[in-house]
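With one protein chain removed, the remaining protein chains of the complex are shown where they sit.
As written, the chains take the letters A, B and C, and residue 1 is the first residue of each chain.
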Amino acid sequence: MSMQQPAGDDAKFVRVQREDFSVDAEINRVRGRSKRIGGISIFLGTARDRSKGRDVDRITFEHYEGMAQKTLREIRERALKDFDIIEVAILHRYGEIGIGENIVLIVVGAEHRAEAFRACTWAIDELKRITPIWKLEHTPEGEVWVEEHP
Amino acid sequence: MSMQQPAGDDAKFVRVQREDFSVDAEINRVRGRSKRIGGISIFLGTARDRSKGRDVDRITFEHYEGMAQKTLREIRERALKDFDIIEVAILHRYGEIGIGENIVLIVVGAEHRAEAFRACTWAIDELKRITPIWKLEHTPEGEVWVEEHP
Amino acid sequence: MITVRLFGMTKMLAGNQGTLSLNLVNGRRVKDLVGVLETGYPAIGELIQKKKVLVSVNQEIAHEDTTIQDGDEVALLPPFAGGASAGC
Partner (left out) sequence: MITVRLFGMTKMLAGNQGTLSLNLVNGRRVKDLVGVLETGYPAIGELIQKKKVLVSVNQEIAHEDTTIQDGDEVALLPPFAGGASAGC
């Protein structure tokens, strides 16, 4: 597979960034794709104050720059191919994230809601399964690199 | 059943309104409920330009004031009781709505994403099934009151 | 006199009247109301018979034997269509 970054849609609809994002802005980007869109399913992951029985003060996300983006682009492309949907946006933040803050966003626009929901649940499951992103939880007892079993 | 409007949360989390809404604002209302929220599932319904093979120019929604709100409050209460979720917001617009615009929003906050998705799909299905809201589609050939079979 | 609220296609079928004022002379149950409607608005009566249009009393779905009291809020509810575009 080529290491070159494809230009265009990928950069608009797939991003790994330090800054927070606006859900409304991402929805508008997705719905701008087609007037056929009637159902938009969205997943927003936020930082909880508890994890496996531990209190959590904040979380730091680390990602493999390049491979993380490539993986998310592949998830977007497979979602567009395998589901009857019109567009999907995938964003993940990195760096330090406080409790209650946004971490990850999936926005799927489709003609009909059933496919939007199906693609959205698939995309977040797949993101957790294969994307090289890691999480350090800061707890009152110290810092823990988290191993997830989704 | 009493015809009195319960005060408090209902008015914040269940609304039928003419004005557009901000998804970010509704998400913030839901996530403000608890720092335990880690997964937020959202459904946004928007106005498509096609319906059953017809072109659609715009849509007018009519609702039964009072009964529509009561029904949505009951959906919220049943969702909170029947699913392992923390909060749910349900909004529906009425009046004239242009193509691409927001119509309906469901925001479900839970500790875990699976229950958030389950409750969100249930809530939009139930909304369509039992809420006294009607839709007039404006097409190039005239106006049609839509009968939906979900 | 009973005041009946109309919405959507039932309002259209009644010449865009938002309410009807009806006299229930032969009984106070929903089926008596339907009988009166069948006379004045046969198209609406047929939709109720086919269960396409529901009758509500005090914002609850009613059945043919539900009694209508003076002052009750009665409405005819065509098929619901909330929640965005057709089949969204």
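In the analysis below, a residue touches a chain if its C-beta (ideal position, glycine included) is under 8 Å from a C-beta of that chain, and two chains touch if they have at least 3 such contacts.
Quick caveat: nothing in here was measured; it's all calculated off a predicted structure.
Only one of A:Asp10, A:Glu62, A:Glu77 or A:Glu115 touches the absent chain when the whole complex is considered: A:Glu62.
Residues of subunit A in contact with the chain left out of this view: 1, 3, 45-48, 51-52, 56, 59, 61-64, 66-68, 70, 92, 103-104, 124, 127-136, 145-148, 150.
Following the convention adopted for this analysis, only the chains that are shown with their structure count from here on.
Here B is the chain whose Cα centre lies closest to the centre of all protein Cα atoms. The distance from the centre of subunit A to the centre of subunit C, with each centre set as the mean of the Cα atoms, comes to 48 Å.
Within subunit C, residues 84-88 each touch two or more of the remaining chains. Chain contacts: subunit B has residues 45-48, 124 touching two or more partner chains.
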